[in-house]
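== chain A ==
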Amino acid sequence: MFGKHAAFILPAYAITLVVAVALVVWIVLGYRSRQREIARLERGGASRHGRKADRASSGETR
Partner candidate 1 sequence: MNQDTQTLSPAPSWWMRLANPTRFMTFADRVIPWLAGLAAIVAAVGLWLGFSAPEDYQQGATVLIMFLHVPAAWLAMMCYSVMSLSALGTLVWRHPLADVSLRAAAPIGAAFTLLALVTGSLWGKPMWGTWWVWDARLTSVLVLLIIYLGLIALARAIEDPVQAAKPLAIMTLVGFINIPIIKFSVDWWNTLHQPASVSRFARPAMDAAFLYPLLVMALAYTLFFFTLHIMNMRNEILARRIRVLKLRQAGR
Partner candidate 2 sequence: MAALLGRELRVALKAGSGALMGVLFFLAVVTVFPFAIGPDLNQLGRLGPAILWIGALLASLLGLDRLFALDREDGSLDVLVLEAHPLMATVIAKCLAHWLVSGLPLILATPLFGVMLNVPPLGIAAVMATLAAGTPAITFIGAAAAATAAALPRGGLLVAVLTLPLTIPVLIFGITATNGALFDPDPFTAPFLILLALTLFSAVLGPLAAALMLRHSAE
């Protein structure tokens, strides 16, 4: 199917796939760990509104 250059075509596709998957995985893991981190921090009381919540503002909570 790839003839004599298979030794170059396959690695090319393999590396492209590896890099693409690595990028996706790195970003998705980053997203998940950051969400967990925010949840942990917000549970720990450091809510984003801080003093602003005392002031009568809309303060819609996400």
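Behind the choice of candidates: all candidates are chains of the complex that A comes from, given by their letters.
Throughout what follows, a residue touches a chain if its C-beta (ideal position, glycine included) is under 8 Å from a C-beta of that chain, and two chains touch if they have at least 3 such contacts; residues count from 1.
Just so you know, these numbers come straight off a predicted model, no measurement behind them.
Engineer: Chain A is shown by itself; which of 1 or 2 touches it in the complex?
Structural biologist: Looking at which candidate touches chain A, I get 1.
Engineer: In the complex of these two chains, what residues of chain A are touching candidate 1?
Structural biologist: 2-6, 8-9, 11-13, 15-16, 19-20, 22-24, 27-28, 30-31, 34-35, 37-38, 41-42, 44, 46, 48, 50, 62
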